[in-house]
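Note that this complex is displayed minus one protein chain, with the remaining chains in position.
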Amino acid sequence: MKTLFTSDYCEGALPRIMQRLQETNMVQTVGYGEDEYCAQARELIRSACGRPDIDVHFLVGGTQTNATVISSILKPYQGVLCASSGHINVHETGAVEHGGHKVLALPSPDGKITAEQIAEAVDGHFSDANHEHMVMPGMVYISFSTESGTIYSRSELEAISKVCRGNNIPLFVDGARLGYGMAASELIEGDKALTLKDFARLADVFYIGGTKQGALFGEAVVITNDALKADFRYCIKQGGGMLAKGRLLGVQFAALFEDGLYLDAARGAVLKAARIRKALEDKHFEFLVDSPTNQVFPILTEEQMAVLDKDFGFEVWHKLPDGRTGVRFCTSWATPDANVDLLVSAIERL
Amino acid sequence: MKTLFTSDYCEGALPRIMQRLQETNMVQTVGYGEDEYCAQARELIRSACGRPDIDVHFLVGGTQTNATVISSILKPYQGVLCASSGHINVHETGAVEHGGHKVLALPSPDGKITAEQIAEAVDGHFSDANHEHMVMPGMVYISFSTESGTIYSRSELEAISKVCRGNNIPLFVDGARLGYGMAASELIEGDKALTLKDFARLADVFYIGGTKQGALFGEAVVITNDALKADFRYCIKQGGGMLAKGRLLGVQFAALFEDGLYLDAARGAVLKAARIRKALEDKHFEFLVDSPTNQVFPILTEEQMAVLDKDFGFEVWHKLPDGRTGVRFCTSWATPDANVDLLVSAIERL
Amino acid sequence: MKTLFTSDYCEGALPRIMQRLQETNMVQTVGYGEDEYCAQARELIRSACGRPDIDVHFLVGGTQTNATVISSILKPYQGVLCASSGHINVHETGAVEHGGHKVLALPSPDGKITAEQIAEAVDGHFSDANHEHMVMPGMVYISFSTESGTIYSRSELEAISKVCRGNNIPLFVDGARLGYGMAASELIEGDKALTLKDFARLADVFYIGGTKQGALFGEAVVITNDALKADFRYCIKQGGGMLAKGRLLGVQFAALFEDGLYLDAARGAVLKAARIRKALEDKHFEFLVDSPTNQVFPILTEEQMAVLDKDFGFEVWHKLPDGRTGVRFCTSWATPDANVDLLVSAIERL
Partner (left out) sequence: MKTLFTSDYCEGALPRIMQRLQETNMVQTVGYGEDEYCAQARELIRSACGRPDIDVHFLVGGTQTNATVISSILKPYQGVLCASSGHINVHETGAVEHGGHKVLALPSPDGKITAEQIAEAVDGHFSDANHEHMVMPGMVYISFSTESGTIYSRSELEAISKVCRGNNIPLFVDGARLGYGMAASELIEGDKALTLKDFARLADVFYIGGTKQGALFGEAVVITNDALKADFRYCIKQGGGMLAKGRLLGVQFAALFEDGLYLDAARGAVLKAARIRKALEDKHFEFLVDSPTNQVFPILTEEQMAVLDKDFGFEVWHKLPDGRTGVRFCTSWATPDANVDLLVSAIERL
């Protein structure tokens, strides 16, 4: 059996979550997220965000959440601005387009877009004489952390939020890996690290990823902008995201948020990824992208890949013209230190 | 605390399922349903259907499954024939239309449609001089058991399948409550009861509901028609139904199908519903519909409702012009005999 | 050659329209409806509606106009209430559903729906415990005149408008045959006839049909509700309705509205239909529906159909169980008196 670093969804769920699901298994509740566990999880998330006024909804997975949120916001002739590498642009089989909307991709070397790019796209649209013949930018989608493992700094995120509000365009943050991103932000920005309170303040909608961060599955959508709140449950149902046993999501997010488990688990994963990165740096490996989160993207030769492939699972990310390959090693809440030890040793032997 | 008979998704999952999820929790697997548990579950379902050639896919919930299957089959100008009471027509917030297709509803007093209705709708379409101005019937959707708790007899289902094949129109069976339906079919038709082998033979696509039948969640889509198999995983991903930790579905369906647990659990629920029905019949209650499955639809007066409402949860189904109300009592794999005892006693006291 | 009464689009356009198109043919203008002819036509329509504040847009055809207006108004989880016989429900190949929305059909024997039906549908939706699982009524679509040739009385239309506004649900009037309807309203209600000013007051959006009323093609959409005005040109372009040579629509509608030609032409057609109706009544024919506009729907025996079919074109509308057939005779702005004479004589000889 290989030790897998292929993704952050190789295992099931944090032990506490499994225990709570077991404990509550035969309790009878109403369905569709209107049960007491969901109510409790909502309150915990509101509290973590420092905002009693926000709406919190639980959906099952990321593609579904993105498609549902985007469809709920855009008018038919509007599209969503995002990085060309954004998950909605590349890896959701066109779910946004299936819902009727164009993804307006902006070039991005590292998974991030800038406030300037957004401003240019919006200004460019409205100043074009033929703008009625073009898709109007109607919202902005960013990922935190991004698909490349990078994160926005506080100042970058503030700037993006400002340009969005200045143009009356909602900002949506895909937080499938929000915890890993926040944990990395702590390491980089210390006291100025981006927290849930910041996302609640700067984004109009964002979600707190569960699937990749210790839950069996589940994403908690937080709507902070009053104008976007109405009727969102209709959208969830229409998009197939209204779990009959919604309690399962409530139980899990309550477990994650009752005492900070969500962020704690993410911190551990980020530190483990840092050990792997350090081992690679010490051997002077190059990286596809400089990622401070739970994903590490070294560039390997064919021989190096073959050696590591004997004992470890990892993902091929991008083949380079020179014959080398950028790969991804991913840690998670579930990665044991022992697995990291094995990988670090193997790297040292390369 | 009231004892809930409101639905068949009030509790979590069968104990065996919880145990298996716990046992496999930290095993590392690949994602998106390509793991060994899903492979095993697929084989068990193929075996139960007596068809090694069928494709089996696992999705999360019913609305999602219906939208995904229907979108995968229809051409843009085609619609889906179904009973006016069909789940896709009434209770999925227009998910089929969101995907671009009209639901062509046929009148139905009991949740079922007939081969004759289908033939008429198809013939009527193509014989209309303006048929190019009208939505072409492109597939048939039926539920087994239906939203009214009824089931098709063997001869009814054979006739529907025959008319569909004669017109080259795929037949899709929504099996969110397939097990309860099969268990009732056993009681009614004995040796001629409809089995999974029959559905694999008569339908082009059907699904085996997990959510309402003992799993935490999950629906197993079975594609028997070769022409409908290609690229279905693209559709699942686009529709938001490709669970990252697909293993969770594999583990659950393997547990349900390794030794007949799926049908056994359904049989118990149907027998418990029969006890409730018998108690009501003994008191000469009328019923909205004559349902042999796990759903019972008695008509109550306001006083009777008020009495039962003190101790029991049930669903208001339909208000009658005479002031009485048709309600639904639902049993499930999770209903303890003691709960049925309590309800039967209460009915006897009415 | 048969004399055709099959539809109101058997011929080209009113002579004045052909002349104006010829006269302006080589004048250079900008495209997409921003030319001087469109500006002039808009002013004439605003004046006829007595409302300088309304937005007027020109589209090419009815199906396109309906799909564009409906898509511009509804949110993804909303549907459009209409008569079961409504054009959008029956004869547009599911264009509304292709745009993502359910048509919420209400039963109607004569092509009309009532304020009561609308109120019930809306109240019924929001009072249903499962309303989030159902498509929300988001607008009302009526046709004037209807597909059955009937028209709403002033009081009926006032009541519908009132219930729509009371529920904050936009009212959209499909006026593909608006002129014929207004002409019939004059005959029936005299001083209280419904005029363009009434439609501008009572509807949130309506359109003035050109295709069936003397233009080569074209429908003039009038948006009276400020909340529905923004960005409609984006919707037109997306829906394929923004004619490059938009001038063609401006020239035609200017010709129709510069001195009342639009309504005059319709009045003539309605009087001719009345002659046909009278001839049929005199011979004690029954009618499918009692239509006061340019469409007449007598019920014929097979022999009668065979006799008339030798010399006249008409449409088969509905076969009756007794073997007779309801057919449609249609007059238009183009119908010569001589043709009506021929048909009346033939009817008298039946």
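We call the chains A, B and C, going by the order they appear; numbering starts again at 1 in every chain.
Note that a residue touches a chain if its C-beta (ideal position, glycine included) is under 8 Å from a C-beta of that chain, and two chains touch if they have at least 3 such contacts.
Keep in mind that what you see is a predicted model, and the values were worked out from it rather than measured.
Considering the full assembly, C:Lys212 is the residue among C:His57, C:Lys212, C:Arg277 or C:Arg328 that touches the omitted chain.
Residue B:Cys235 is the one among B:Ile151, B:Cys235 or B:Val327 that touches the chain missing from this view. When you scan B:Gly50, B:Pro76 or B:Gly166 for touch with the missing chain, the hit is B:Pro76.
Looking at chain C, the residues touching the absent chain are 1, 3-4, 6-7, 9-13, 15, 18, 21-22, 24-31, 60-65, 67-68, 71, 92-95, 98-99, 211-212, 216-217, 234, 237-245, 247-248, 313, 334.
Within the entire complex, the positions of chain A that touch the omitted partner chain are 76-77, 79, 90-94, 97-103, 129-130, 132-135, 315-316.
If you put the missing chain back, the residues of chain B touching it would be 32, 71-72, 75-77, 99-100, 132-133, 136, 231, 233-235, 237-238, 242.
The rule is simple: only the chains that are shown with their structure count from here on.
Distance from each chain's C-alpha mean to the overall C-alpha mean is smallest for B. For the self-contact between chain B and chain C, the two sides draw on mostly identical residue numbers; the shared fraction is above half. Put simply, the C-alpha centre of chain A and that of chain C have 50 angstrom between them. Taking each chain's centre as the average of its CA atoms, chain A and chain B sit 34 Å apart. Separating the CA-averaged centres of chain B and chain C is a span of 42 Å.
Contact with two or more other chains is made by residues 92-94, 98-99 of chain B.
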